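A single protein chain has been omitted from the complex, and every remaining protein chain is retained in its original position.
Chain naming follows the written order as A, B and C, and within any one chain the residues start at number 1.
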Amino acid sequence: MIVVLKNGVKEEKRAQLIEWLKDQGLGIHISQGEYQTVLGLIGDTTHVDMDLIASLEIVDSVKRVTEPFKCCNRKFHPEDTVVDVGGVKVGGGNFCMIAGPCSVESEEQIVSIARSVKAAGANMLRGGAFKPRTSPYDFQGMQADGIELLKIARQETGLPIVTEIMGVNHLPLFEDVDLIQVGARNMQNFDLLKELGKLHRPILLKRGLANTLKELLMSAEYIMAGGNEQVILCERGIRTFDDYTRNTLDLAAVPMLRELTHLPIIVDPSHATGIARLVPPMALSGTACGADGLIIEVHNDPMHALCDGAQSLRPEEYAALADKVRRIREVIAK
Amino acid sequence: MIVVLKNGVKEEKRAQLIEWLKDQGLGIHISQGEYQTVLGLIGDTTHVDMDLIASLEIVDSVKRVTEPFKCCNRKFHPEDTVVDVGGVKVGGGNFCMIAGPCSVESEEQIVSIARSVKAAGANMLRGGAFKPRTSPYDFQGMQADGIELLKIARQETGLPIVTEIMGVNHLPLFEDVDLIQVGARNMQNFDLLKELGKLHRPILLKRGLANTLKELLMSAEYIMAGGNEQVILCERGIRTFDDYTRNTLDLAAVPMLRELTHLPIIVDPSHATGIARLVPPMALSGTACGADGLIIEVHNDPMHALCDGAQSLRPEEYAALADKVRRIREVIAK
Amino acid sequence: MIVVLKNGVKEEKRAQLIEWLKDQGLGIHISQGEYQTVLGLIGDTTHVDMDLIASLEIVDSVKRVTEPFKCCNRKFHPEDTVVDVGGVKVGGGNFCMIAGPCSVESEEQIVSIARSVKAAGANMLRGGAFKPRTSPYDFQGMQADGIELLKIARQETGLPIVTEIMGVNHLPLFEDVDLIQVGARNMQNFDLLKELGKLHRPILLKRGLANTLKELLMSAEYIMAGGNEQVILCERGIRTFDDYTRNTLDLAAVPMLRELTHLPIIVDPSHATGIARLVPPMALSGTACGADGLIIEVHNDPMHALCDGAQSLRPEEYAALADKVRRIREVIAK
Partner (left out) sequence: MIVVLKNGVKEEKRAQLIEWLKDQGLGIHISQGEYQTVLGLIGDTTHVDMDLIASLEIVDSVKRVTEPFKCCNRKFHPEDTVVDVGGVKVGGGNFCMIAGPCSVESEEQIVSIARSVKAAGANMLRGGAFKPRTSPYDFQGMQADGIELLKIARQETGLPIVTEIMGVNHLPLFEDVDLIQVGARNMQNFDLLKELGKLHRPILLKRGLANTLKELLMSAEYIMAGGNEQVILCERGIRTFDDYTRNTLDLAAVPMLRELTHLPIIVDPSHATGIARLVPPMALSGTACGADGLIIEVHNDPMHALCDGAQSLRPEEYAALADKVRRIREVIAK
């Protein structure tokens, strides 16, 4: 950690600060510049309150020079992590195609869509059982029954299943789910993250609408620090002033996260845009910048979907897209 | 709900859409403009999927003309709600001054601060027991013990206590807490909101960093739809591109929410700015635009606080501020 | 335009508003819903002050149903516009590869880079002569001399030249520039836009850091309303809370603008990210979602560039990228 002192600080105040820092077990390296004095803090600064130091009258600014994330940091783990989801590998060159409806609605619906997306090239099935809805008056999902129907669809197709968890109370229901999704609104539900850290199961962690990449990595760190290292990150759009699409898909996050972490990174163009006809171009863009997979909403009958029909592709549209995705992967692989 | 059709839509497609809407039990009022046709949907549109209609090829745009929030809507409940928190009234002209440390650290600390802030003019005591921290390696709060210490401080001073809940699992520990706080990161933790809706206890609901006023009201609606109408809203800063303060305090939200809802609205200048010396001016601003109260971090010894010392006022600073707050309230009351 | 009245509006006030609207030459269609009354305004609403109506006490909200942009609107001009820049076509299936240094620094530098980028596949040369810099103490560009050097580079290579204009005073210097760039900070410099509307020359209009797609189109409209229809739009990143990259490249703007307008749309991954190693993945993403071209900074010696060396590719990196761009274009063309 580096502490920049203000111009013309009194020797006495400076000495007090240095004493206080040393009391916390840190070594101090003093560097005298033309205009300012810079203190380099040596030792374990994990527990040092950076904001408090920054707020002192004699301090101009503070900068942390070691990232606070360890487990997910590529510096300490240079090789790509490969997560195994019910036999499907993700990361390290393995691309996943997750597809399915926003909500599970019936056995017929989910089995039929599962078959369609498998035929179209998907290798994992998504489907919402517990639905986080802005309004208490909206459809809240089939809940426990929805998870049972997903298992039936898995049995019928062999596709591993992905579904979202909304609270620690529901954990017992997720024992046989292949990939447990943490939604954007729960990215900083730290109680939930801690519980997921105790499992030995793959977790799909979506970036929150207003969260930085560092915060996303710190949330992954919550899970990994608990002992569960099977985390897949997902970029799904951030909230900006832009009002033509639901959110703004931040694709530069993909190559940037690639540098910062060894975890796999996938892209969700459906929730990012909220508009079905923008999903194919953004899915191709996500592939072109090097994502490890795509999670896309597909529905047999969007006009009668109980949720998010506006952003769902039809199976035939998904198949056409999957074909182009494969060919873009060939282009960038070379 | 209003549906604007695109220019030159084929009669057949238009008829199909109208049929489909009627199937959902809606009356349709057709208004033919020079350039566009507008459909007015008459009846209960609560369950109509607005995004789906907007995504149809023949539709230009859709607008909801009735707000989706009912319980907290001032249109249906014109008088201000007054929430009673352990004998302290909030709203309808009653101003609350909540103060205390970021975290409860010891009995001595919390009792001593409680006495200081009471003497300085506070009428409620805040203190974190469960702390939502970005990093798993940071201090996570004294948890159950912290709540017990808050109760001791209440016994010593008579101040009602306010503390944050992070998950439904901890609900039993909050049985004797006067005002249960839902933090910004949990504003859309819908499972938690539903459980709080079953209580008959005051809830302090903080606005999320990237949430609109409508979303804040919909989250209040989750609690109220469950039967608990004692909700206090809190503006605490939103996330923007601005990088000099931690968040951007959106004070125009106060008079805007005043129009939209009958619930009390308070302001948290400590978390919004993250810088102690900006807290007094922003607290005065929050008072001047008509807030129903202020929640402010106060610590006897900010340099040794375990959390957020950078944004804490000393008791004497708080007392000076409280005095100005009172006088600004007199100015705007006239 | 649609005006939604509040619940329980007095008949008298409603009549006054309708009278006032009719005075402005509009027909009014009244639609009575269960909860609200909706007025449909028929006729030319271009000059109606939407914000004023929205502010009236009896009005709940107002919605414009016809877009305020005409010349650039695809509804009135369904075919793609193709802009001819010194013989190079842009739009309607024609892809442009604009490359070159941030700043023109010397004849040797610009001619040498022009040759490199041409060999690597570029078909237009960019180079800054007038530089908009945040600080008055930074290098402000070679100005008039820079434009002369660009012309020499054009003579040597045959590449049309692109450079930025910062004010109407400099217009005479741009008489022989093939594509005049309006930078992000000048997107709403309306005086400049009006002057450019009087020319018969291609204009490259960059999206401002905080501008919506509608505002970008309205700025194009300023140029086109003056009679100059040769406008190319450019997405170059918007300002968000995100702090890892300089700006957030909003690629969904490409397919969205494609629907709204017939003008060509290109992408600038260099300024969007500010980091050279993120330029190739984001250039490929921009291609994959259907852009009509890319504008990329290339420098022979980034370590000694006078400006923006951090985001410049070396010619060999650009050549490798150009090859992949071509192959992605083949994939999406099918």
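A few points about this structure:
By our rule, a contact is a pair of C-beta atoms (placed from the backbone, for glycine too) under 8 Å apart; a residue touches a chain by one contact, two chains touch by 3 or more.
Bear in mind the structure is a predicted one, so any value in this text is a computation, not a measurement.
Here one chain is not drawn; of B:83, B:282, B:295 or B:310, the residue touching it is B:282.
Of the listed positions C:5, C:166 or C:298, the one in contact with the omitted chain in the full complex is C:166. Although one chain is hidden here, its contacts on chain C can still be listed: residues 20, 46-47, 49, 51-55, 68, 132-139, 166-170, 185-186, 188-192, 194, 208-210, 215, 218, 221-222, 225-226, 239, 274-277, 302-303, 305, 307-311.
For chain A, the list of residues touching the undisplayed chain reads 2, 4, 6-7, 29, 31-36, 38, 40-43, 60-61, 63, 65-66, 75, 239-241, 243. By the touch criterion stated above, the residues of chain B touching the omitted chain are 210, 212-214, 238, 240-245, 248-256, 272-273, 277-278, 281-282, 284-290, 324, 327-328, 331-332, 334.
To be clear about the criterion, only the chains that are shown with their structure count from here on.
Rounded to whole angstrom units, the spacing between the C-alpha centres of chain A and chain B is 26.
In whole angstrom, the spacing between the mean C-alpha positions of chain A and chain C is 31.
Averaged Cα coordinates give chain B a centre that lies 38 Å from the centre of chain C. Each of residues 239 in chain B touches at least two other chains.
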